[in-house]
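All protein chains but one are shown in place.
In order of appearance the chains are A and B, and numbering begins at 1 in each one.
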Amino acid sequence: MKVTLKNLTKEFPSRNKKQPKPVVAVNDFTLEIENGMLIALLGPSGCGKSTTLNLLSGLQKPTGGEIYFGDDDVTNLPPENRGVGLVFQNYALYPHLTVKQNITFPLENRRGKDKLTKAEMSEMATEVARLVQIDELLDRKPSELSGGQQQRVAIARALVKQPRVLLLDEPLSNLDARLRLQTREEIRRIQRSTGITTVFVTHDQEEAMSISDMIVVMKEGVLQQKGRPQEVYDDPCNLFVAKFLGTPPVNVFDGEIKGGKLYIGNEAVMSFDAPDGAVDVAIRPEGFTLEGEGCFTCSLDRVEVMGRDISVVADHSASQNEVIRAIVDSDNLDTLKGDKVVFGLKPNKVYVFNKTTGERI
Amino acid sequence: MDYEKIEKAALTKKRIRNIIIYSLLTVWAIIVLFPFFWMILTSFKDYGEYNSEWVPKLYVLRPTLQNYNDAFTQVPLGGYFLNTIIFTLATTAIMLVVTVLSAFAFSRLDFKGKDIVFTLFLSLMMIPNELVIITNYVTVTDLDLRNTFTGLILPSVTSVFYIYLLKENFSQIPDELYYAAKVDGTSDFRYLTKVMVPICRPTVVTITILKVIECWNSYVWPRLVTDDQAYFLVSNGIQEIRENGFGRDNIPAMMAAVVVISVPLIILFLLFRRKIMAGVSRGGIKQ
Partner (left out) sequence: MKNNLKGWLYLLPAILFLGVFMVYPLIDVFIYSFEEGYNFASQTYFGVGEYNFSYVLHDPYFLQALKNTFILVVITVPLSTGLALLISVGLSSIKKLRELYQTVYFLPYVTNTLAVGLVFMILFKQTPYSDGLANTVLYWFGIAPIDFIGGPYWAKMLVLCIYTIWVVMPFKVLILTSALASVNETYYDAARVDGTSKSRIFRKITLPMISPTLFYLIITGFIGAFKAYSDAVALFGTDLNAAEMNTIVGYIYDMLYGNSGGYPSYASAAAIILFVIVLTITCINLLVSRKNVHY
């Protein structure tokens, strides 16, 4: 199912009486999601990603714009008629029902000609339970399951009604680190095997990048950038996106463009064709190199060995971060001596942004 | 699928539901409020006017304050009022002292037999008043305490439930506070009055209000131990007024008396609405 959001806007009335301006949670949001894709809505808390998900499920009504499932306009359709599967952050499993009763719950809602027999429901439940690998647990109560198992039950319950779109709200945030890694692979596998268009919300960029076909970065209700994870990472359209993606985070410096050259401090680090003026420069940790002639001198703080790579921790007077982190090949370990280090820069890992708007130059 | 139809149907359904819900709630609100409306209305009706209405009227043409005057002059309503105030204040005050002291002992002090006594206290919560009131009546009569405030107040003082409620609250105060006070040389009693009670003020206020309501409305015990009008509380007073006061049919005057004895608690309720409702839903007791 192709999902289209057109100029979607959601405003909440202000609770602050002194400032009656409405709070805009989602602002003029336009997005097209191809059939069968797994996309991640990514952003810090309060960026409107959960609201967007609620608009898709129909739990909240937009104040402007339209939502299409395929060619159907579902903007004002109540949630029960949309055919979406929704997995809640806290799973919302009914505590008084068994796993099986939880999974068949949506099926029992069908009336009229769609009504299913007990046997059919049982078969569908078993099938979906097998898909998420909980077929051993069908007779347990949710309180007797681990967090990861509850998560699978919640996904099974969302899948059993064969939804047109599957929505996941922070699906991994209630799991511990080890389970999180395992479960995200699981979600990817289930999504691949069912082919259901899936939207999930997360604040964890690593989670988003590792499993999704497309990521959508949001900030304060506004879509910042969308694209395949690698594209967005390699080619951030503004400073916010550059900062938000990547671990360790991107290194940001005060820079200046003078006569077609980019200066950080008083060193010209590379040639750059743009009008003169102050800029922000962001350099990915892997954008530093120690091979060949260096052009960027920093004071060396320490070296952290990580095995295949080493992390060079350095400092520079123009740095906006507390420390500069550079990831370089471990072959260079021996060259790092004294209190200075001179880096070379990979031009495709250096991004220059307008100082006032934050837009990429 | 015809989406517009579904949307419209959902909207209509919601509207109809809302209309039904609000009508239901409003009907019940009217049922709740009507007796209050009726007593206030009737209390302003002239005696003659009231009795001439074969079909009771929902309005009053010539409102009069005469009934309020009668309520205080023809029957000793003022006396009932004063008795109730004395009874309520004294009972609540003694109850508070007893409750605070025992809650402190249970939550803060360590002594032999504490757990057993606490369990015994808790099991007393299940004893219905009807079972013990008989002997209390005999005891008070034997001690010649009928028609005295002592006889009225003493058996009404203790409430195991309030001790339990306050003990739970006291127990939530971190131990460190107590040790810090000990190091500074604060006595137990000073710690209780200067630290614990102020910290648990919301609970103390709640049980005070609940006890005041209970006292103000108490009927059974006062009826048993008083037969002298000089010691009647408002509940007994209103029953006395109904059976012997004003001449049986002066209903407007009776209603004036009813309004007068209802008003203090209603004011108290409106002032402490949240506290009272939270206290009752936490305590779950019925007078």
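Methods note: contacts are C-beta pairs under 8 Å (C-beta built on N, C-alpha and C of every residue); 3 or more make two chains touch, one makes a residue touch a chain.
In this text, all values refer to a predicted model and were calculated from it rather than measured experimentally.
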Which listed residue (B:Leu145, B:Ala181 or B:Leu268) would be found touching the missing chain in the intact complex? B:Leu268
Quick one: say which of B:Ile134, B:Leu177 or B:Ala230 touches the chain that got left out. B:Ile134
The one residue from B:Gln74, B:Thr186 or B:Gln239 touching the chain left out of view is B:Gln239
At which residues does chain A meet the chain that is not included here? 57-59, 78-82, 84-86, 88, 90, 92, 94-96, 105-106, 108-110, 141, 143, 157, 161
Absent-chain interface residues of chain B come out as 17-18, 21-22, 24-25, 28-29, 31-33, 35-36, 38-39, 42, 51-56, 97-99, 101-102, 104-106, 109-112, 114, 117, 121, 124, 127-128, 130-139, 154-155, 157-158, 160, 163, 188, 213, 216-217, 219-220, 223-224, 234-235, 238-239, 242-243, 249, 251, 254-255, 258, 261-262, 265-266, 268-270, 273, 276-277, 280-281, 284, 286-287
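As a working rule, only the chains that are shown with their structure count from here on.
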With chain centres defined as C-alpha means, what is the inter-centre distance between chain A and chain B in Å? 57
For chain B, which residues are in contact with chain A within the complex? 1, 3, 6-7, 10
Quick one: in the complex, what on chain A touches chain B? 72-74, 76-78, 81
